[in-house]
Structure formats: C-alpha cells, structure tokens
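Every protein chain except one is present and positioned as in the full complex.
Residue numbering begins at 1 within each chain, and the chains themselves are lettered A, B and C in the order written.
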Amino acid sequence: MDIGTAQSVLLSGIVLGSLYALMATGLSLIWTTLGIFNFAHGVFMTIGAFIAWQIGADLGWGMGPAAGIAVAMAALIGLGCLSEFILVRPFLRRPDVVLVAVITTLSAAIFLENSALLVWGGRYKQLPPLIEGKVGMLSTAISTHEVLIIAVAPLTLFALWAFLKFARTGSAIRAVAQNRESALLMGMNVPVLYSLAFGLSAALAGFAGILLGSIRFITPGLGNEPLVKALIVAIFGGLGSLGGTIGAAYVIGLMEAISMFFIGLYWTPAVLFGVMISVLLVRPTGLFGKR
Amino acid sequence: MAEPILDVREVSVGYGKTQVLWDISLTVPEDQRIGLFGPNGHGKTTLLRTISGLLRPWSGEVHLRGERIDKALPRAIVDRGIVQVPQGNVLFPELTVAENLRLGAYCRRARPRLADNLARVYDLFPRLKERRRQQAKTLSGGERQMLAIGAGLMGEPTMLMLDEPTLGLAPKLKDELLEAIGDIAGSGVPLMLVEQDLEFLLALTDRLYMINHGVVALDLDASESFDHDQIIQMYFGKE
Amino acid sequence: MRDLLTGPNLARLICLLILILLPLVVPSPYIRHLLIITFIYAMVASNWDLSLGYAGVFNFGHIAFFAAGCYGSAILSKTIGITPWLTIPLAGIIGVIAALIVCLPVLRLKGIYVVLVTFAFSQLCFQLVLSQEEITGGSMGMPLLPPLKIGDYNFARDGKFGYYYVGLFLLVLSTIYLHRLVRSRFGTSIVALRDNEDYAISRGISLARQRMLTLGLSAFFTGVAGGFYSTYVRVASPEIFGFGFLSLALSMLLLGGLNSIYGPILGAFVITLLSEAMVDLGPMRFLIISALIILMLLFYPGGLNNALQQAYKWSSRSGAAARLFRTNARN
Partner (left out) sequence: MDPILVVDRVSKSFGSLRAVDDVSLSVEEGEIFGIAGPNGSGKSTLFNIITSIPFPADSGRVVFEGREIQRMRPNRVCRFGLARTFQKETSFDTLSTLDNVILGSTYGRGTDDSAESRKQAGETLEFVGIGTDQFERPAAELSVFDKKRLMIASAIVTEPRVLLLDEPASGLTKPEIDETIDLIRRLNQSGVTLLVIEHVLPLLLTVSARLLVLNHGSELVTGTPDDVIRDPHVVEAYLGSRARHD
C-alpha cells in the first residue's frame, strides 16, 4: 500500500465517519433525553434527501439547493416533533416504553419508507453536489463535496454542542435527560423539550441525508444501511455520551474504509459486527459508555 | 385573620394501588414556618410531591392563597412561587454548578432577576461560587445540598419546601446549613421543612407536624416545651 | 384427561378439525396457498413470542433465525443434494445455531442494547447473504429449490394438497411444543426473570442460562418454518430480511397479543388474509399495516388474545357455556 492509497483510504474513512457522526449523534441525543431508540432515524435521512431534491433539484421544482436544504430542515424538525407526539409520548409512562418505542418507531420507519415510495417512486434520483469539482488533497484528489462533508459535519456538531451547552433551552434538554423530576420542579415544560430533542435529531438525520444524496442515489431505502452503521456506532461508543458517539463514528468510519480496502466489501459488515461484539463482551455499555 | 398561604384540605394520595396519605389537612399561615417529621416511608415526601403537582391527589384539595392548585401542572405551580427542593440532593449531576443554578431560574417569573439572585446565592454559599465550573457530581454531600437549596432560591420562591436537607450530613455541615436556611427564613420566605433531625427543625420552624402512617399524628408548637419522651417512644418504643 | 376436552382446549380442537377438513371442502388452491403461508407465519410469530413476550428479551433478530432456516435448508437441499424431508428439520437446528451465535453478546446485555445487537445481527446476516453470491445467489436469491416428494409424487400437485398438511402438521407440532414449554417450570422461570430479574436470580434462577435456552428454544421451530418456507416457495430470497416481512410478523404478534401462543397464531390468520386482500395496493399495504401496529399499541395494547379472554369471561359470567369456556389465567 503506497502513500497515495493510504491517504485515499484515510480520507474516505473520514468522510464515512463524518456522516456516521451526524447520524449517530441524533440517535444518541434522543436516547439521552427520552431513553428510547429511534428506528425511524434512517428514514428521516431518506425523507430529508427527497425533500431537498424535490424543492431544489432541476428535475424537481428547481428552486435551488439553498431553498431545498432550508425547507428540508424545517420539514424534518416538524416531522421529528410529530413523531415524538405520536410514537413516544403516549407510551412514556409505561414500564415497557423501551420495547414499545422500538415497535412504534420501526413501524413509522416502514410507514415513511413506503410513503416515500408512493410519492417519489423507486427510480433513482440524485442531488447535485453542493460544490462541483475536485480538490487535490495531500497526494490524492477527492471531490469538493466530500471535502465539504469533512468540514461541515464537525461544524454542525460544534453548533449542536454550543446550543446544548450555552442556550437556556439547550441546557434544559440536557437537564431533563439527567433528572426528569427536578426538571419538572424547576418549571420546565418537559414534553416540549422532548419534542424539541426529537426535532433536532431528525434535522441532523435529514442533513446527513442531503449530504449523502449527492454521493449515492436517493431511493426509499437510502437510510437503511446508514441506520445500521449508526446503530453499530452507538453501541460501540456507548449510548448517551455525545463525545463518545462522535469519537466512535470516526473510528468505525476509518475501520470500515480500511477493512473495505484489505478484506473487501463483502466481509466488512462481519468485521464491524465482530468488533462490536468484542467490545460488548469486554464492556457491556460500549467503549465510552457509562454505567 | 389573614388567609393562609397554603391550605391542604383532607388530601388522600398514593402510588398505584397503595395509599400513602389518608385525609391529611394542614395549613401554612402567612408568618409561620412549618416543620414535618416522622419515620421514613410514612408520607412526608409524598405530601410535598402532591403540593408541587408531581402527584395528583386522589381526593381533597390544595389551595395556594385561596387559589386551588391541586389540578395544576408542576410548572404552573412553580410559576406561582412554590419551589420544592427534592430529597436526594443531586440535581443535574453532569451539569456544572453554575448551569444548575441558572436552570433553577428557569420559570418565567424568576428569569428577569437571574443575575441578582445568582449573586445572592453565591453570597449565601460562597463555596458554590468557588466551584461554579465543576460538575455537580463532583461536589461533596454538603455542597450538593447547598446547590439544591441554591437552585431552589433561584426560582424566587414565595414558599420554599425543603425535603430533608441534612440527609447524610456531618454535624458541622448541619450547623452551616442551619445558619443558611435561617438566613433564608429570616429574609421572609415562608418555609416548609421536612427533617429527621428534630433539633434542626426546632431551631428553624414555628410549628411541627409529625406524620406517622400517613396521618398527622402530632401537632406541636415549637416554642412551647413538649414531651420529648412521647416522640422518642414513637421512634424507639418496643412494639 | 377430562380437562383435555373442556374450555379453550375444546375450542382449539374444533379449530384444528376445521383446518383439517377445510381443503376437502374448499377446492380453491389459492385459499390453500394462503393458509400454508399463514401456517408458516403463525409458527414464526408464536415462537417469537417466547422470547419477546414471555421472556421479555428484546429480541429483534428473530427473522434472522427464520432466514437461517430458509437459506440453510436451501443450501443443503440444492447445493449439497440432501432431501428436503431432512433439510426441513435440519433447518431447525440451523436456526438454533444462529440463535446461539447471537446469544454470545446478548447474555450480558440489558434493555435497549439487546434490541440493538439483535437487530444489527439480523442486518449483518442480510449483508452476508447479499455478499456471498456464490453460495447464496446474492440479491437474486436461490431459485428452483427441490420440492417435497414421495416417490414421484410432487407435493405441489393437486393444488398443494401435500404442502397444506405438512404445514398444518408442523404448526400443530410447534404449538404443542410451545404450549408444553410455557407451562413447564422453565416457562415459569423465564416469566419470573421478566417480571423481576434480581428477585428471580435471588431465588436461584440463572439469567444467562435461561436466556440462552429461551433464544435457542424459540429458534427451533422458527428455523423449521424457514426451511419449510423455502422448500414450499422453491426460492430463498433476501427479501425476507426486509422491513416488510419484519413488520408483518410484528403486527401478527401485536394484534394477537404478547404473552400468549394462540394470540399470535390468530394474528397470523387475520394479518395474512388482510394483507392478501390488500395485495393490489402495493406500498399502500405496508403503510396500512404499519399504521395498524401503532393504532393497536395506542388503543388496544392487549391484542386479540385479550379480547378472547374478555369474551371467555363475559360468557362465563353470563352463565352461558360457563364450563365450556373455562379460561386459564396464564394463557
């Protein structure tokens, strides 16, 4: 393996890691605040890409990428809040809410995926790259769009961190996650905070979908495979710690790129699963997780 | 006579099928500080949780300055100035001391004077100021208790309910806390204090209720001398 | 022994009799086909309930056990050339092996982590099937599997008459197996672990052991169903890993009601017929089914089984057929 190949493997690993980080952070955010796992997260990604395509792409309504992204983000926040209201809130007080939420969000995933199929059909669509062209990086060349992904993902996550850290509502979201009863006693509107967390998480997924939508073809199943990867990332990093999740995302992305190069596409899932199992055998709450 | 601040009328409540409080009535008059004590698991915390809206009474009513609040949401009750400092004393363990305190002023009524109140709390508990950038979970037991009370004060209470603030504290810390709570009470905030430590209660309150088996078993005036042996008998008497 | 002919047992025997006689009365091969598919689903759903309902293990890899049976039987019969009569029971063992593999990480995990690992496991199986094209046929699947035969008689002849009875036989076998299992002390112990883990452990029940047994035992007839399925439709295709199949099985379980054997079986009948009636709707079908799942959870979490219990209670309270429908609290 020469230097050039090593660098291109490294770069593709970082691109993957960035996308996984966006996805898995959303999952983790919902997990920490509501204590449930959202299986519709992958399909949120799909819907985000489709809406951006519909509004922005030339084959859609052709209103340009900026409008596409803006509308998609707004729609996803709304969809996230709505999902929380229908899929989670009615069951929050039940002792088996974790299981019920798996079932309801899984059903919602099926519902939305088939809705996407009805609305947009099964034909492949693609978003144009946000920026055209290629950039020479180190000794290889990658597309500008991929450079954009590498840059934008950390920025987005930084913005999320800043919101959670410094905004009143942001710290309230973190607070609710840690102690629901004290949050109530301080006068927080817990249901609204839950909705908001869900909306934010959906927007993150949608954004990841838009970024992915110009690398891969957009189909109703676009989000399924990234969901599974995000799932592995979440387990690997330990649910509930945002830092751990982001770190794990890049680790898994790199691991995937390396394994694809050396072992090939076919056995890469097995490698990832194997790594995940080994981590769980040693640390049942994930690599960075807390008990 | 002036209307009482808080009026609890024949409240019954419990969890699931288990009833904890049986037709409890008590009032908090304008100028009095109330103490609740009694063996554990007999309903003191449950009473506080009912007043602050975390629990819906099965029957009975709760009135705050003449207004009925037993059907209101917790945040509506906080907005009316009843602030409960819960037992167990860890608020948001992963947040810093300063963040915890700021969130104490989350309700709309308390927001405008956040900075003033923060200064006041730091004044009252200088130790919190020193540790304002630390995560709450790194605090000692006494500091956590101060943080919980401080966050309660940030909500500008018109009535403060403290649930066992001395739980697990060493005697020296208890004295410090006694002084601080005394200051708070002295500044005119009505107080409802749940405590195991009788000395603590007697020093801080005007009227004591002993809650035993979900009813008010004793009703004492703190200024009068009373029969210690009767209480000790209830705690330590053989069956 | 007299108990055998009273209460719900009698109702079950009557249902069985009807199913045995049905093909003799109803000539339509299409109805027979639907019922064969129903039998398969009923096995999958009722066995899934052993882990998901009775034991409360959040196992979302159940479809992978089914798929393991499907592909296992397909490979054994087509690639290696073993008769399907043998590969179907062997598929059960393959299902169990798949379950034991997923057990390895799951034994020490709790709650949501069990969901994630089992779900990831099933997706991993999917990816492996897709990638091992030489063995599994990749996304095309393995077509033209050998059918069930006795001598020269192909079971697909005469309107799938043969398959119908084999399917019914397997379902009856699986149901008796589950019935005995949940009534055994093993059955009680897994419910105890679900109700209160620490308490159960303190009474001498081993969490790891019972969990391994639960997953293994729930996988056997699931694998058998998989083997029978691929033999019957004569193709093993990766479609079974899709959300569609998962949602069907899940909806049967929820419509039927968790913690019962007959609920999910009944759910399988209702959902298969419903889904078949909607087959022309395309994607709309899955839209409706998934919405149905959420609505069930929202408004009738007890499922059909609950409705049955109420009906038993109502009928016994009203005095009519009180003895006939004497119900059993645990079922």
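Rule of thumb we're sticking to: a residue touches a chain if its C-beta (ideal position, glycine included) is under 8 Å from a C-beta of that chain, and two chains touch if they have at least 3 such contacts.
Treat the numbers as computed from the prediction; the structure is a model and nothing was measured.
Novice: What shown chains come into contact with the chain that's not displayed?
Specialist: Across all of the complex, the chain we cannot see touches B, C.
Novice: From the list C:V44, C:L145 or C:A192, which touches the chain that is not on show?
Specialist: Only one listed residue reaches the unshown chain, and that is C:A192.
Novice: Write down which of C:S122, C:N259, C:S290 or C:Q309 is the residue touching the left-out chain.
Specialist: Counting the whole complex, the residue in contact with the absent chain is C:N259.
Novice: Which chain C residues would touch the chain omitted from the figure, given the whole complex?
Specialist: These residues touch the chain not displayed: 185, 188-189, 191-192, 195-207, 259, 329-330.
Novice: Over the whole complex, note the residues of chain B touching the chain we left out.
Specialist: Interface with the chain not displayed, on the chain B side: 18, 39-41, 137-138, 140-141, 164, 167-168, 170-171, 174, 195-202, 213, 228, 231-232, 235-239.
Keep this in mind: only the chains that are shown with their structure count from here on.
Novice: Which chain's mean C-alpha position is the greatest distance from chain C's?
Specialist: B
Novice: List the centre-to-centre spacing of chain B and chain C in whole Å, with centres computed as mean CA coordinates.
Specialist: 55
Novice: Return the distance between the CA-based centres of chain A and chain B, expressed in whole Å.
Specialist: 43
Novice: For the complex, give me every residue of chain C touching chain A.
Specialist: 52, 56, 58, 60, 104-105, 108-113, 115-117, 119-121, 123-124, 127-128, 131-132, 243-244, 246-247, 250, 254, 282-284, 286-287, 289-291, 293-294, 297-298
Novice: Which residues of chain B touch chain A in the complex?
Specialist: Residue list for chain B touching chain A: 52-54, 74-75, 78-79, 83-86, 90-95, 99, 102-104, 106-108, 151, 155.
Novice: Please name which positions on chain A make contact with chain C in the complex.
Specialist: Where chain A meets chain C, its residues are 31, 36-37, 39, 86-87, 90-91, 98-100, 102-104, 106-111, 113-115, 117-118, 224, 228, 231-232, 234-235, 239, 265-267, 269-270, 273, 276-277, 280-281, 284-285.
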